[in-house]
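The complex appears here minus one protein chain, its other protein chains still in place.
A and B are the chain letters, set down in written order, and residue numbers restart from 1 in every chain.
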Amino acid sequence: MTRMKPLKLAALFALSLLSSAASYGTASAGEVVWWAPNWGEARAKELAKKFMDANPGITIKMEVTVSNGLPERVLTALRSGSAPDVIEVQHGWVNGYAQGDMIIPLDDVIQDKADYVKAATDYVSWNDKLWGIPYRIETHGIIFNKDHFKEAGLDPDKPPKTWDELTAAAKAMTKSGRYGFGITGGGEVGNTIFRSLPFIWMNGGDIISADMKTALVNKAEAVKAVEFYTGFYKQGLAPKSTLENDGLSLRRLFIAGQVSAYQSGQFDLPAILQENSKLNIGAFTIPAPAGKQTAAILGGWSYVIPKAAKNQAEAKKFVQFLNTTENQGFYTDTFPARNSSLKLARFNDPMLKPFAEMLPYGRPVPIHKNWVKIVQAYFDGIQRILLGDQTAQKSMDQAAEEIQALLK
Amino acid sequence: MRPNPGLLFVLPALIVLFMLIAYPVAYTGILSVTNEQGQFTGLQNFADVLRPRVTTQALWNTLWWVGGSIVFQVLLGVATAVLLNQTFPGRAIIRSVALIPWIIPGIVAATTWAWMFHTEFGIINYMLTGVGVLPEPIGWLTGGQTVMPAMIAINVWKLFPFVAIMVLAGLQAIPQELYEAARVDGANYWEEVRHVMLPQIRPVIVAVTLLLVIWGLNAITIIYAITRGGPANRTLITPIQIFRLAFENVEFNQAAALSVMFFGVVMLIVLVYIKALANQPGDNQ
Partner (left out) sequence: MTAAPATAPSPRGLRRPGLGLPLILVGCAALMFVCLFPFLWMGLSSIKQLQELYTIPPRWWPDHPTLANYYKVLFQSRIPRYFLNSIIISVGSTGLALILAIFAANGFARFRFKGRSFLQACILVGQLLPTAAIIVPLFITLRVLGLVNTYWGLILVYMIITLPLSVWMLTSYFKAIPIELEEAAIIDGASRVGILFRITLPLSLPGIVAVLVYAFITTWNEFVFALCFATDSSVKTLPIGLAEFSTEFNTDWGAVMAASMVMTVPIALVFLVFQKLFVGGLTAGATKG
């Protein structure tokens, strides 16, 4: 029967797979499985090789991660008890893992804690213990198109210092289909939190109180900052597409010359120049209300060691190796978390100066188990304002009510 | 007593599925009635997850999403199948082309559509304003009224080929005699469609519709990749809410509770469906 042939073939094929499958196993003794993101792969390989040369008994097995779906992948591995030995995660995720008892404290691993930027180590601390080693930190600044500044009669060497000056500059540059200042209102929640929450902080407000008992997002200081942020869109100074734009879309609009200035980190600079080397770009620190200090959210990455890691001792040794002054400075994509690493020549670039100046104003976000839901409620509020559903005050009142329910 | 041969036929598939799914089902059930420390908390998680206003909104959105998607998927899919069942030169190529939306990876399709719908960069606005259909660009994904229809359109585009292929297979299996009988009665083409084709492929359409319901209730890729449920929860559907609870808020217990409720509702639909099907022709022996 010729009809049966494909089925037989399939069965044979299945059998042959079975025999070839057994060759993969989990980590063996002396092997450290390291989950490193794909954007640092080349440098990670170099470091792994160096470490293995110096420690012949230990093998580093690199497994490359991608940013798409990384939180799911890490959480699935941690919760199922089949985890690698070292994982790189964003600072903001560390506390969730710590509270879920999925990673081990690293107080005995960190070398010279005093050398670290305090906001960074605070970010990954919980219950008086340190749960991750921060190796990369960054904050936003404002990236702008110098030519657009000049065309609007502004001096690119004297960028805006206050909110009013920023709004005025944005107004001056908004013409002939161009938008003066781009904000985000779509994409992942974090995009808009990073760009708008610092304005609330600068104005002396917050989303929740320091004791984490009260929602403050509908208080006057916060609402004023929210009005300031959403105002760019409401006054037509930010693109029509604001509600669908995340940081990446903003950058593309900037590259296309549609947006004249926007907030982002230094990681955008090489990407902009790669796509359009003719752009004459500059950066400045984020303006604050007159007489007040600027602020930013501290972003970046940390190493964690899962509780289920098979070779914790070797993993700890390897993490220490990764965080020497040189290696941390070598590996980070943006800035290192160690002050001594920050002195390396690599960070001396004048373009990076405004971003380095922002670093001391970088703050961690509050450590609350419902934080993700809290910012989601806040973000929904921002979107309601942008959509025109509600006024800033009404919308933040509703957000405050939802947040208050999450604080119990 | 010899076991029923029918049972023997279905057993291998059941065993494989049971082996894989038993633990996840039990695990989800247990998670839904315990807290993070593993203590029994009764229905606390269910109460917690039902409280926020957003849960109800997500439920309505889900109904819209599933209902809107299915109507157009089935209509477009059946029409395509009837068209591709005709004999004409180049049919093989058209059939392959019709498959393309379905083959494109979901995340790529979603991002490409988001790009094409973009207010500024989007080719759709560019074309529509170019030929004068629109006076100015429309914010397809930013307008509260347009965003859900846009999502549904993308979903329909992505999955109508599935319906088309399944129905086409059903059309191909229609016995020639039925057509011949209709022709003897002098039926024209549309009468043939109505009286021969549609009744014959009804079981297939029914099965496909059920599967589309289940898929629609589970499909998050398109919405999550484009709007993440926004703006202001306009496109938030329950599976995205579950996804957020589990992976963004690390609240696996509440996610499990919501999953269990979800499971119950869908199971109910399935059972009603099967019962309704059991009294249909084509059910032999």
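By our rule, contacts are C-beta pairs under 8 Å (C-beta built on N, C-alpha and C of every residue); 3 or more make two chains touch, one makes a residue touch a chain.
Worth saying up front: this structure is predicted, and the values here are computed from it rather than measured.
Enquirer: Would you write out the residues of chain A that touch the absent chain, in ascending order?
Expert: Per the touch rule, chain A residues meeting the hidden chain are 1, 3-4, 7, 10-11, 13-14, 17-18, 20-22, 24-26, 35, 37-39, 63-69, 72-73, 75-77, 79-82, 84, 247-248, 252-253, 255-258, 265, 267-268, 271, 274-276, 333.
Enquirer: On chain B, where is the contact patch with the chain that was removed from view?
Expert: 4-10, 12-14, 16-17, 20-21, 23-28, 79-80, 83, 86-88, 90, 92-109, 112-113, 115-116, 120-123, 126, 157, 161-162, 165-166, 168-170, 172-177, 179-180, 183-184, 187-189, 192, 200, 203-204, 206-208, 210-211, 214, 218, 220-221, 239, 242-243, 245-247, 252, 255-256, 259, 262-263, 266-267, 270-271, 274-275, 278, 282-285
The definition used in the following text is that only the chains that are shown with their structure count from here on.
Enquirer: Just the number, please: Cα centre separation of chain A and chain B in whole Å.
Expert: Computed from C-alpha means, the inter-chain centre distance equals 34 Å.
Enquirer: Applying the document's contact rule, which stretches of chain B touch chain A when the two form their complex?
Expert: That would be residues 36, 51-53, 107, 114, 117-121, 137, 139, 141-142, 144, 227-228, 230-233, 244, 246-250, 252 of chain B.
Enquirer: Touching residues of chain A toward chain B in the complex: what are they?
Expert: It is residues 68, 71-72, 75, 79, 96, 100, 185-189, 239-244, 249, 252-253, 256, 258, 370, 372-373, 376, 379-380, 383-384, 386-387, 389, 402, 405 of chain A that touch chain B.
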